[in-house]
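The complex appears here minus one protein chain, its other protein chains still in place.
The first chain written gets the first letter, and so on, giving A and B; residue counts start at 1 in each chain.
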Amino acid sequence: MFVCHCGVNIAGTVNVKRVVEEALKMPGVVHAEDYVYLCSQPGQELIARVIREKALDGVVVAACSPSLHYETFAKVVEGAGLSRYRYEMVSIRELDSWVHIDKEAATDKAIRIIAAAVAKLAGDRHYDMIKMNVVKKLLVIGGGIAGITAALTAARMGIPVMLVEKSPTIGGKMAMLSETFPTLDCAQCILTPLMAEVARHPLIKIYTLAEVEDVTGSVGNFRVRIRVRPRGVKVEDCRLCGFCERVCPVQVPNEFNRGLNKRKAIYIPFPQAIPSAYAVDFEHCTKCGLCLKVCPTKAIDLEMRSEVIEDVVGAIVIATGYDLYPGSKVSEYRYGIQNDVIDSLQFERILSVQGPTRGEMRRPSDGRPIKRIVFIQCVGSRDVNHLPYCSKVCCMYTAKHALLFKERVPDGEAYVFYIDVRASGKGFEEFVKRAQEEAGVQYIKGRVSRIYKDRVTGDVVVEGFDLLLNREIVIKADLVVLALGMVPAIDRGLVEKLKIAVDQYMFVSEVHPKLRPVETAVPGVFVAGAAQGPKDIPESIAQSMAAAAKAAELLLRGYIEKEPIIAEVDRDRCNGCRICISICPYDAIELSEGRAVVNEAKCEGCGACTAACPVGAIQLRNYRNEQALKMIEAVLTVR
Amino acid sequence: MLKLAVIPGAICGGCDVALASVGEDLLKLLKYYEIVYWPTVIDRRMSELEDIDIIDVLIYMGGISTKHELENAKKLSAKSRIKVAFGTCSVYGGIPGFNTLYSPLEVENFIKRQSTMHLQQDRFGLPEVVEYMAYTDVIEPEILIPGCPPTEKVLDQFVKILIDYAQSRRLQGRHILLGDPESLCRSCPRKPKDMSKIVMPGIKRLYEVKLDETKCFLEQGVLCMGPATRAICNHSCIANNFPCYGCGGPVEINSDSGLAMLSALSSLFMVDKEKSLMETGLARELDKVADPIGYFFKYTLPKSYLSRIIKMRKGEKSAR
Partner (left out) sequence: MWRPRIVAFFCKWCAGAAAEAAGVSRMHYDPSVIPIIVPCTGRVSPEMVMHAFLNGADGVLIGGCHTPNDCHYIAGNFKAFKRIYMLRKLLQQAGIEPERLRIEWISATEAVKLVRVVNEFSETIRRLGPLGGKHA
């Protein structure tokens, strides 16, 4: 037992000499010594020497907080040939000498704290580190900008990647955007090279029309099952000629253009789609076979079946992105009823030269030129009736929309109804100012209470309140664009399979909001992009790179070493009651031949099972029930 | 012929019925044992035991609640070779163990005011009440037979041991606790084949559920002491649609099975709804256990931590 003075930090309040005296009376203690600074070089050497000279088989260090020097002394102990698990450290500084003035009481407390450590140590055993092989492969779920970035970052480090995307192409929502703020880069121009790189990269395997059906296993060895829905077109043979599309008789709303126009049952979402091929929408295809007749390369196969891919990966990145909050829920704005009340992504499509209006400012209902446009921010967001949180990007893209509109329609009028304007990124404030001052976009602080169509004029009438002028305001517009809130696109099934935590909105929960923003509570499962919370493109990219880097931490090493202080089962005592299995937060306990067995990879050593077991069969290593009881006895009865 | 005595302490009569129900196998014992005292079955006086120097097998039934019972137990045990704590009351205190919640004075007052014993006190006098205890608190028996009452299973074991002892004059082991050293879950007929997790949907009384006769009680919200109870029976209650009440006591003799079950059930209860119900919701549901002492410690209260703390509080020496 070694007691540190820590200068006067401990010794000024705690009578260290008396502590040493009392420690020598404790069961098993054959040596007790105090020293002025145990963490110093001579202090450490002292410990090592005594261990060797007296052939100690256990050490208790009573000093400052273990959070400071636990590792320091662990290395000393190991260096002297003793297991680090036969060493305990307790704070008699932060938890004692620094918080008490009564020296008698502080000394008494120090003795008791040490007695508990001595009692615990008596039951401590050495265990070898748990070494687990890691499969050097990464699964990225979601092929938007976040997924693409994570895949490329990992692949560039030499890690094979499976990129799984549920739509027929990668690219995500970013592919739908016309330009991005604040630089007004053409979204497709900066995205498609990345998409092409992903397609080209020898280490990345893209699975589109694919979803993760099941995940079992744990960090380093996740067994994944992916279901790939039939494309109906052989990717290698499709030449993108489009003959099939021309003859297809079926028309359905085009989801890439958010329903603003139609597509055929055989289609390509956008020309730069990756994989570069058409796809058959089997839900609507009538199997008339006309496309088969005209395809020059016989690339179409309407009898294609879904495939199941099974593989093992070492880590997973969730990059499932976002959807817009259903606009119809904000019923006063008539979204879904009035065609000229649209959402921000629909407006992106109108802005886009590849969109339904070829980039012309014409409104959906009658094609009337848009001269007066109203943007409403915070639709569904920051609203106790809908989403209480802020969706972060809407202020910026609304400013962008208004700016772009004014560029194309210089004599047009643009109004923005806002509650606040949040422009916190680099160049963001300046960008908004540009929209307001240079482009003359009218910003109105206030909310809109009603939107309706004037049957006679065809105007979309917006009734709102201008808070700064303190009066009602009515605008007769051609088009209204709602900045709908961002909601996560992940489905509950995947959340359950991965056993990750999500918040009440279904955003994936990170382990620690400040210090560990890309890790989930499940080791080996990371999150990036809008799946974790509303964010813009640069933030998604930064987070994806971080997630890939964290994944690489364990994938590149080839193995992970885990602290062996986990639970273990005495199979003779276990009766298979399943109570521990039912409460383990990590699903780390399974039944084997009727008795519980702990999965070394998954157990995190919390001890909930140990306290719950009705017969004491499962015990947390080095914190077993007998040890805990002895610690309590020691604290109370040592003197 | 070895001498066997069955001594009643604070009994209900169930152990007598159980032992007598062994039936014809008892006749096998008569080859080796002379029953020198067993009021249920033979007509002998307690005073006759005073003339006996050594009792070979003393079967003590029931707990100890009066001075007379205590003295008798001590006196007779002192001159017995093999002492058997027969029945849960004898081993653990049993249901009368609730007496430990009260002082002997309170018990005496109860007798005087509320029981009918006071009507006969002129004739028989009132018993002198002592702090209630199990037989095992007086001496350490060689054989312990839990059960309220002991079951066919453990009685079979017991008869075999008695015959074996009669033939070899040796016991195989010391402080033999009968029954299987496992809990009832080990071979429970209601355990699912797929060994899935238990999702305990709140706490329900038996009459509040349409009981699925094949499913585990806990999965249906019905409390069952099976996970912490020694397998002294062939799941007789459980297989007949009645959850286990724990009459067999703990799997290991020194465990506090009541406290263990309190922990196990509290941990398990509504694990899937913790975050949605939060503390208030969970507390509301847990309040449905209106009588935790009665439920968790029905048979084992005198041996429990709770009882020992109460004793300590009353200033009396802990009995263990």
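Things worth noting here:
Throughout what follows, contacts are C-beta pairs under 8 Å (C-beta built on N, C-alpha and C of every residue); 3 or more make two chains touch, one makes a residue touch a chain.
Quantities reported herein were computed from a predicted structural model and do not represent experimental measurements.
The omitted chain makes contact with just one of the residues B:Asp164, B:Glu252 or B:Glu274: B:Glu274. When the omitted chain is restored, the residue from A:Ser91, A:Thr192 or A:Thr398 that touches it is A:Ser91.
Touching the missing chain, out of B:Thr151, B:Thr229, B:Ser263 or B:Thr300, is residue B:Ser263. As for the chain not pictured, it touches chain B at residues 101, 256, 259-260, 262-263, 265-267, 269, 271, 274-275, 278-279, 282-283, 286-287, 289, 291-293, 296, 305-306, 308-310, 312-315. Mapped onto chain A, contacts with the missing chain fall at residues 65, 67, 91, 93-96, 98-102, 105-106, 108-109, 112-113, 116, 501, 503, 509, 521, 583, 585-586, 604-608, 610-612, 620, 623, 625, 628-629, 631-633, 635-637.
Please note the rule applied: only the chains that are shown with their structure count from here on.
One simple way to say how far apart two chains are is to compare their mean CA positions; for chain A and chain B this gives 54 Å. For chain B in complex with chain A, the touching residues are 182-186, 191, 195-200, 226-228, 251-252, 255, 257, 260-261, 263-264, 267-268, 271. On chain A, the positions that touch chain B within their shared complex are 573, 575-579, 581-583, 591, 594, 608, 611-616.
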